[in-house]
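One structure below.
All protein chains but one are shown in place.
Then we have chain A:
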């Protein structure tokens, strides 16, 4: 069945393939276009470098008027990512605009990895280390990066 949300997701997918942004990729699940799997590669010159972080994106029929639910499947250590993989990012909550598409969401999450916002922490441990003990923070992130190569 073709609804506005599904048509829009097909367009998002087409745009993602024709004009792929650097360091992210994503595709709808095999038999459900409303659930996507995505991968974000850790940005260069950050502790997340070389990581391959997997995410799921669940869209509702109200997309793009409502944001999708985006979660990391890989275990993350980041000031704005909850223990369950949920992401504290303004454009996925109150500053969502229907003009965003999948590629914009993934690039925003990628830039969140390089620029954490320790002032609205979802992981207070990570936020504290980020502010006070950068070396320990980077060590914990590196451990996540290595773990991200192993999980399926």
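Methods note: a contact is a pair of C-beta atoms (placed from the backbone, for glycine too) under 8 Å apart; a residue touches a chain by one contact, two chains touch by 3 or more; residues count from 1.
The criterion applied here is as follows: contacts and distances are computed from a predicted model.
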Hidden subunit of the complex - UniProt protein name among "Large ribosomal subunit protein mL43", "Peroxisome assembly protein 12", "G-patch domain-containing protein" or "Replication factor A protein 3"
"Peroxisome assembly protein 12"
Of A:4, A:83 or A:125, the residue in touch with the unshown chain
A:4
The one of A:31, A:94 or A:119 in touch with the missing chain is A:94
Residues of chain A touching the missing chain are 4, 7-8, 11-12, 15, 62, 64-65, 94-95, 97-99, 101
